[in-house]
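One protein chain omitted, others in place.
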Amino acid sequence: MSVRILYFAALREAVGRSEESLSLPVGVATVGELQSFLAMRGEAWEALRAGRNVRAARNQRMVKGSEPVVSGDEIAFFPPVTGG
Amino acid sequence: MSVRILYFAALREAVGRSEESLSLPVGVATVGELQSFLAMRGEAWEALRAGRNVRAARNQRMVKGSEPVVSGDEIAFFPPVTGG
Amino acid sequence: MSVSVQQADFDVGAEIAALSRGYPEIGAVASFVGLVRNANDGAGISAMSLEHYPGMTEKALEEIVEEARSRWSLNTVRVIHRFGRLEPGDNIVFVGVGSAHRGEAFAACEFIMDYLKTRAPFWKREETPDGARWVDARECDDGAAARWDEIEIRR
Partner (left out) sequence: MSVSVQQADFDVGAEIAALSRGYPEIGAVASFVGLVRNANDGAGISAMSLEHYPGMTEKALEEIVEEARSRWSLNTVRVIHRFGRLEPGDNIVFVGVGSAHRGEAFAACEFIMDYLKTRAPFWKREETPDGARWVDARECDDGAAARWDEIEIRR
């Protein structure tokens, strides 16, 4: 089992993909830890670094970084929303 | 010259008329004094007594009892409004 | 022609569309429709008649619109109030406001309705199973209008 990760809007463009599947790395137990793990992939991924204005959803509900993540989850990262 | 007086809604029904012309009586210099003068006409006019919930307009603008009244004015008395 | 007092019904969709047509800087249209309810104060309502004060009504509504325009940055404003005999479900009043941003459109639209409720010379007479009766003014309407005297302008 793995997690499905989605990226939207400017973040999708920055990381150059809209989704991927990933086996949860050792030591990654929360959405925030997953974000930090991804941010270390390289230059294109710096948009995910702590301090950047990134929002996250777990299974299609907005969550904080402290939210647990488990195999089978759908995790999404995106900028603050601007609809309406 | 006289004043034109209009009555609306429940007040119109109480006094049995929708409008009249009246020469300003001696001693009547404000809308409130006009109202008191009318209230003394008899039983049907008690709805205009001080303390009753009566609103007034002078020349089609809502005013307080202290508003002056002069010949040529259009004065209206009515209950609190209930439109909308 | 931002204010109309009329017996005829109005077309809500057309009025709202007209509030932004030709104003590409408008991003927000807030609107309100007041309707005849089938019950009030515990009694069934089969119909109502709206009496008004011709001449003063238009002036009062125009003053309320001017007051709203002085408080908020508005592009377009439309107020329509009907008079005469109406039945449950019928439209009574329309207020629509077009502005660049939603905060001002919402605030101005509600302000106009609150002021209209206490300052525009209309009176409702309801037909109930026990006969016709004049509607009493609600104290909460005075309160709703008065809060705008104190409230900080929302933008």
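Each chain gets a letter, A, B and C, in the order it is written, and its residues are counted from 1.
Going forward, contacts are C-beta pairs under 8 Å (C-beta built on N, C-alpha and C of every residue); 3 or more make two chains touch, one makes a residue touch a chain.
Only a predicted model underlies this, so the values are computations on that prediction, with no experimental measurement involved.
Engineer: Please provide the labels of all shown chains that the missing chain touches.
Structural biologist: The chain that is not shown touches these displayed chains: A, C.
Engineer: Looking at the full complex, which residue from C:Q7, C:N38 or C:S73 touches the chain that isn't shown here?
Structural biologist: Touching the chain that is not displayed is residue C:N38.
Engineer: Give the residue, chosen from C:A105, C:A120 or C:A137, that touches the chain omitted from the document.
Structural biologist: Within the whole complex, the residue contacting the unshown chain is C:A105.
Engineer: Given the full complex, what residues of subunit C touch the hidden partner chain?
Structural biologist: Residues touching the hidden chain, for subunit C, are 11-14, 16-17, 20-21, 24-39, 88-89, 100, 102-103, 105-106, 109-110, 113, 140, 144.
Engineer: At which residues does subunit A meet the chain that is not included here?
Structural biologist: 6, 8-10, 53, 57, 60-62, 76, 78-84
Everything below uses one rule, namely that only the chains that are shown with their structure count from here on.
Engineer: Considering only mean CA positions as chain centres, point out the chain farthest from subunit C.
Structural biologist: A
Engineer: Once you find the CA centre of subunit B and the CA centre of subunit C, what distance in Å lies between them?
Structural biologist: 26
Engineer: Averaged over CA atoms, how far is the centre of subunit A from the centre of subunit C? Could you give it in whole Å?
Structural biologist: Taking the average C-alpha coordinate of subunit A and of subunit C, the gap between them is 48 Å.
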